[in-house]
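Removed from the display is one protein chain of the complex; every other protein chain stays in position.
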Amino acid sequence: MSLLEIRNLSVEFETAHGLFRAVDGVDLEIDQGEMVAIVGESGSGKSVSMLALMGLLPWTAKITADRMNFDGQDLLTISQKERRKIIGKDISMIFQEPMTSLNPCFTVGYQIMEVIREHLGGTKKELKKRAIELLGLVGIPSPETRLRAFPHQMSGGMNQRVMIAMMIACNPRVLIADEPTTALDVTIQAQILELLGELQKKQGMAMVLITHDMGVVAETAEVVNVQYAGQQVERQDVKGLFNAPRHPYTHALLNALPERATSKRLPSIPGVVPGLLDRPTGCLFNPRCKFATDKCRSDAPDLHSKVLCHYPLEDGMPTNNHPGVSVAEGNS
Amino acid sequence: MSQVQNTADNKTVSAEISPLRQQLKEFWFYFSENKGAVVGLFFFLFIVVIAVLADVIAPHSPIAQNREVGMIPPFWQEGGKIEYFFGTDILGRDLLSRLMHGARISLFAGCIVIVISLTFGVLLGLSAGYFRGIYEVIVMRVMDVILSIPSLLMALVLVAILGPGLRNAMIAISVTYLPHYVRLARASAVTESARDYVTSSKVAGAGTMRLMLITILPNCMAPLIVQASLSFSTAILDTAALGFLGMGAQAPAAEWGTMLADAREFILSAWWVVTLPGVAILLTVLAINLMGDGLRDALDPKMKRS
Partner (left out) sequence: MFRFILTKLGVLIPTFLGVTLIAFSFIRMLPGDPIELLAGERGVTPERHAELMANLGFDRPIWEQYFSFLWGILHGDLGVSFMSRQPVLEEFLTRFPATVELAGCAIIFAALIGLPAGIIAAVKRGSAFDHTLMGISLTGYSMPIFWWGLLLIILFSATLGWTPVSGRLSALFWIEQDTGFMLIDAFFSDEEGAFKSAVSHLILPTIVLGTIPLAIIARQTRSAMLEVLGEDYVRTARAKGLSSFRVIGIHALRNALITVVTVIGLQVGVLLAGAILTETIFSWPGIGKWMIDSIFRRDYFAVQGGIVLIASIVMMVNLFVDFMYGLINPRILHRR
């Protein structure tokens, strides 16, 4: 049994225009020391599924799942109080916006020590020592003086390091990083990713990395979940995914990478992720898929060997008797 | 894909047909979501109708005295008469009729105060924000001075200079409200005049007056309207307070605050002359404030839910 296992997770929101399904049948499985990436455009429900796991969604969200287990504990039936003992200690999460995710009214030191005191306890002196140690671990220079700094006195990159220090303070077994580098400068991005990778190896954590950046995925992850419009469309290990993507969406995402571009113009995926009001029938990706058929437009696909597609790709070509293989060939 | 484009096209087309109607419709959509605001609106309209028709529908004269029927309780109490629905005061004046005419005075006072303070406030604020420099500094400091004196005290002092009475009370209250409008209008004018559309109409040769009143003003209307609805209710309260202190409308005018002042001595003997004018003030002000809340929800885009 895996350390963390999620089966068929769905999240629905009540809105003024009816029920909106932000996450639709997502699976996740991760073991000690593993690194799983969840990839997808903005609006594909990556963060929402992880927030649901953490229990951080507003009460308007309706969460259902077949299974949501952590280390033998059922997170679906657990009480709020029990969950709070796990959250922040064994499972913790780093957020996208370091500048707004830290409380502007408290010092960095207070915010780090608070989480240790909550879960592990200790005297003031011990807490302080541990906080200094943590700040050093995440590469913050002169940690003793930084302890007394307020978040607004530091840069975004520094704040994200503080955030990481805070979230690994209790030696979590699963660390979820929700686009940890999106809000940062490009040069800082690489540093933070490197730091996260190092920490993951050193502490043997399981790590879930949410990102929309395929480049990041290639460098860090072992297993990749591709998510589109709330659905998990493909799951593969990273090598297989980059060599032989099976879902047309993954295929298109990889083609949009500058490193893999073959033509002069960088190919892009036309259109945007469907929202509440423009949800298509059939396969959710069909309006943007270059292989879409009438079947795709009418019937929703089932999961075929971890790919959510009527015609999974092989060598960039649809299989399963796709009617227009020759046409598609001419197109690309 | 084509479907998506289609709906988008539809939207722009309908917006082009009548932007004003579209805006009003959207406004009403957000306004009517707030049930309290709708209740407030209908109650307010009810009071407006009473105020307008007071001469016609009031059963008695509001000021004619009739000593024979003094201090009659409301009709449901022992000794009450149905022709004096809410009873009479010490001078035998019908309370219901006086309340109806009081609505007229209060709403009138509220309107006048808004018109005066809004007009002068917007003029001062817009010009301060538009011309900047020493003129702006002087205007804003004068407003600071007015704000640093508690509004009721300021109004009392002004009435002491001008002499008691409803007209002077309205002027005095208007002055105490000026700073809010000046600050709002100035802030909007400062931000708006930096925008591209103002520069472009400047380049196009628009005159100063035109720029201020036709180009900038409509773009800062929303906060001004919300402020106006707020000060409409406080103006009614302050007019009544001045009347209560004997510095506003003078007897025998049927003003709610003045009626309360007259009724103070009957606090123990005739509850109706003390209670009812206050209820009238409270309900009217509450209705306007409910409406104001709805207005703010509908006009403030920050509060709008997506």
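Lettered A and B in written order, each chain numbered from 1.
Everything that follows uses one rule, which is that a residue touches a chain if its C-beta (ideal position, glycine included) is under 8 Å from a C-beta of that chain, and two chains touch if they have at least 3 such contacts.
Not measured: the values here are computed from a predicted model.
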| item | value |
| --- | --- |
| Which displayed chains the hidden chain touches across the whole complex | A, B |
| Residue of B:I72, B:L95, B:L178 or B:V285 touching the missing chain in the full complex | B:V285 |
| Residue of B:V48, B:L156, B:V190 or B:A251 in touch with the missing chain, whole complex considered | B:L156 |
| Per the touch definition above, residue among A:K62, A:K85, A:H212 or A:R297 touching the missing chain | A:K85 |
| Of B:R141, B:R167 or B:R210, the residue in touch with the unshown chain | B:R141 |
| In chain A, positions touching the absent partner | 54, 56, 83-89, 92-93, 95, 97, 100-106, 114-115, 118-119, 150, 152-153, 163, 166-167 |
| Contact set of chain B toward the excluded chain (per top definition) | 36, 141-142, 144-145, 147-153, 156-157, 160-161, 163, 233, 237, 240-241, 244-247, 257, 260, 264, 267-268, 271, 274-275, 277-278, 281-282, 285-286, 288-290, 293 |
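Keep in mind that, in the parts below, only the chains that are shown with their structure count from here on.
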| item | value |
| --- | --- |
| Chain A and chain B, separation of their C-alpha mean positions in angstrom | 53 |
